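Removed from the display is one protein chain of the complex; every other protein chain stays in position.
As written, the chain order gives the labels A, B and C, with residue 1 at the start of each chain.
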Amino acid sequence: MKVTLETGRKSKKEKKSRELGFGNKAYNRETRLINKDGAFNVEKEGQSFWEALDTYHELISMSWGRFFLLITAVFFAINLFFALLYFLAGPAAIEGAQSSSDVNRFLQSFYFSTQTITTVGFGKLNPNSDFVSIVSAFESFLGLLGFALATGLMFARFSRPRKRLVYSNNILISPYQDTNAIMYRFANSGNNQLIEAEVDVVASKWVNEENRRVFERLKLERNKINFFSMSWTIVHPLTKDSPLYGMTLDDMKAQQVEIIAMFKAFDDTYARHIYDRTSFTHAEMLSGKKFIPIYEDQDDDMIHINMEKIGQFEDAFLN
Amino acid sequence: MKVTLETGRKSKKEKKSRELGFGNKAYNRETRLINKDGAFNVEKEGQSFWEALDTYHELISMSWGRFFLLITAVFFAINLFFALLYFLAGPAAIEGAQSSSDVNRFLQSFYFSTQTITTVGFGKLNPNSDFVSIVSAFESFLGLLGFALATGLMFARFSRPRKRLVYSNNILISPYQDTNAIMYRFANSGNNQLIEAEVDVVASKWVNEENRRVFERLKLERNKINFFSMSWTIVHPLTKDSPLYGMTLDDMKAQQVEIIAMFKAFDDTYARHIYDRTSFTHAEMLSGKKFIPIYEDQDDDMIHINMEKIGQFEDAFLN
Amino acid sequence: MKVTLETGRKSKKEKKSRELGFGNKAYNRETRLINKDGAFNVEKEGQSFWEALDTYHELISMSWGRFFLLITAVFFAINLFFALLYFLAGPAAIEGAQSSSDVNRFLQSFYFSTQTITTVGFGKLNPNSDFVSIVSAFESFLGLLGFALATGLMFARFSRPRKRLVYSNNILISPYQDTNAIMYRFANSGNNQLIEAEVDVVASKWVNEENRRVFERLKLERNKINFFSMSWTIVHPLTKDSPLYGMTLDDMKAQQVEIIAMFKAFDDTYARHIYDRTSFTHAEMLSGKKFIPIYEDQDDDMIHINMEKIGQFEDAFLN
Partner (left out) sequence: MKVTLETGRKSKKEKKSRELGFGNKAYNRETRLINKDGAFNVEKEGQSFWEALDTYHELISMSWGRFFLLITAVFFAINLFFALLYFLAGPAAIEGAQSSSDVNRFLQSFYFSTQTITTVGFGKLNPNSDFVSIVSAFESFLGLLGFALATGLMFARFSRPRKRLVYSNNILISPYQDTNAIMYRFANSGNNQLIEAEVDVVASKWVNEENRRVFERLKLERNKINFFSMSWTIVHPLTKDSPLYGMTLDDMKAQQVEIIAMFKAFDDTYARHIYDRTSFTHAEMLSGKKFIPIYEDQDDDMIHINMEKIGQFEDAFLN
């Protein structure tokens, strides 16, 4: 019997997986749901260019470099446009412009435009016709609005909590108490305090018989701490009730296992909640390794964390 | 015995409905409480114009087009006002203005005003009397404050989470397991991540014998997911304890059924919680239909969602 | 035995009251804890002027009128200061200034200062000495910083949720089911949606035998609703377990009863939580009254609320 997403009977397992919001029919066997950087591997189609355009999200989440490049390009383009208008208004329209050649006159128009839009208005070049007076009034108004917009965007970018979480590259199967456990380690590399930190870890595997992915939450040794100021090793003990119990690395590969790690905390610097996520695929899983200590003793009263060691491990005998 | 809102005995059912904050005496039989866009169908009266004016809410929630139009209009009006002041100050008040005619002199006054308020201050036109000097000092101060205000408003607009939720136009009665269920589907068309998403669905119907509307929360197959990055089909099984159990579409119409859908999530881009709501009336309810799959297979490792299909359905045999 | 706040045995009642954070030793018999506008009736002393100064809180919470007045005054004062500097720099320091008299020269210095700080810089008046060049560079820099500050403050003021809650002036003792209840009514007069609204009501009375105030939370008919878009009548039934059970208005006065009403909701416009509070003293309590309906029928499909009626009541026979 074919089970579709919208109708039909659902197994208990499927219901559980659905609670995480991952669905289960959307995936090929090899689909990685969440990329290393936390982005979802999803493409939305069937929208027109304008419907799909999420301007604000783009402007807010692009890098600072691209952001400034974009602003500069827009600034340049707008000035070209107004320069053309002033140029077309004729040689007498701008007072103070030496019109030795058309190229020179266009350059003068361009300079006048930049002096207008930035409101610097030196005044050597100044409007000498009604048309130019009105257009330049509008341009300086536009300039101010544009910079107001840029200011708003800049602050919106600033006020978004930046996440400075550094994860270990690998997820390890290490000895743990009488049994083994899978572990990853991460730390906050920034100086901001993360308060009331929580993690939630989900394992996803491909079930061949059912031709679909299932998702199950992993039970953690602990999933909440008051302060996340040092490093944190997340531990899922491989006991009998674990969905990964008894699996070898080869099994993991065969079932295309992906471990999805979710994080939530309150950021004291931004006074906001932050969320983060990453994932580890079977290819990033190592067995019989354990993380080496990240703390270093330096004979003073400080606690020293060496961030370079966040992902470093050594051999360990599994139970 | 007449039961008024403020006094008198209340049935158990009434109490339940009141918990949702909808009251029950305020409605005619045909009143739609919540519009398609989530706005409440409520009008508040008995306030003076100024009391009722919720300037900030207006400025924040109007469209960008209207916002810029309004700002431009205000800019124009203020300049007209100051132009008049400068004009009335007499021909000698502004240096550099050619006073060939009154019209021309007024235009020059207007240009001077725009050059002052935007602080472009070319200087060809410049204040030549104490009156104009003081007024223009004040105008440029006002200009800066005004643009500060505009900047503040622009950012306030930016920092409000935009909801890009797309709902199916219809709410369907579809087969579901051994019974039937009512279902609607929605998706986030934006690129922002919605985390810890929750829905809450309420059915409202007119009870003729009691001459009032009752409201009841509908039990959902699931009402919370970790990530809302794809589409989500909300399912209310029509079991015996459902307030809609056994009703035909005609019953729904007779009782003026309205389904109110509430949504809450944390928006990762804005680092804020967002709330949304919509409603479906009996007229938007279809029976014996089911939604068609929204996922598309494209032989790569991405998950593809076709947003056009969000509201598309096909025939289905009810149980 | 004297019970002090910090040490000694506490009765069960006292513990309860302390959970609300009101203490109980701080009050005279007649102290009103919370004013009508929600401000606490507390004065903090023993801090120096500068310690006590909470600049940001002041700038953020003063009225818009006072805010603009303050900014304008600061603008004027700073210009006076710089005008003095330019004046003292001597007659030749500013090019373009006609120095017919000292008064006139000071005025010209003042105009130059305003043209500099607003960055309008017409240029007729321009710096003609190293001193004035440097000071004016600094002044224009200061001007921009100042307006940046003003912009920041303006937005901080904007982004604070404004509460437009309108409370009934009185708290009524009305008939309710088989018994009576105390009731107050309030509504949101704005257009913003308040979601997941909660109230918490505390009664405080003076206990003569113990020479102190006690506080007790009142049990409400309901204390949470999904949407607060209309009006809401808060009802505390005067059953036997109520701390106000069996009290007459004279008892209330004798015991200096104060009812403290707390409110919390999520504001959809500001995407933030808001809190509000007010209080009713025994003098604002009326017995044998009930609120008149606030909804009005106008033969259309809208729900009409008459805000003028929020506090209006009529006679009612108590049980």
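Everything that follows uses one rule, which is that contacts are C-beta pairs under 8 Å (C-beta built on N, C-alpha and C of every residue); 3 or more make two chains touch, one makes a residue touch a chain.
All values derive from a computational prediction rather than experimental measurement.
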Tell me which of A:56, A:82, A:141 or A:155 is the one touching the absent chain. A:155
Of the residues listed, A:114, A:239 or A:287, which one is in contact with the missing chain? A:114
Residue positions on chain B contacting the omitted chain are 119, 121-123, 151, 155
Missing-chain contacts mapped onto chain C: 4-10, 15, 18-23, 25-28, 30-33, 40-47, 51-52, 54, 56-58, 60-61, 95, 115-116, 119-123, 125-127, 130, 133-134, 136-137, 140-141, 143-145, 148-149, 151-153, 155-156, 159-161, 200, 202, 262, 270, 272-275
Interface residues of chain A toward the undisplayed chain are 68, 71-72, 75, 79, 107, 111, 114-115, 118-124, 147, 150-151, 154-155, 157-159, 162, 164, 174-178, 183, 185, 187, 189-193, 195, 197, 221-222, 224-230, 232-233, 266, 268-272, 290-291, 293, 295-297, 301-309, 316
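Here, only the chains that are shown with their structure count from here on.
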Angle of the rotation mapping chain B onto its copy chain C, from a C-alpha fit, rounded to a multiple of 5 degrees, please. 90
Taking shared residue numbers divided by all residue numbers at the interface, is the value for chain A and chain B over half (same) or under half (different)? different
Separation of mean Cα positions, chain C and chain A [Å, integer]: 38
Could you tell me which residues belong to chain B and also touch two or more other chains? 115, 119-123, 151, 155, 159, 270, 272
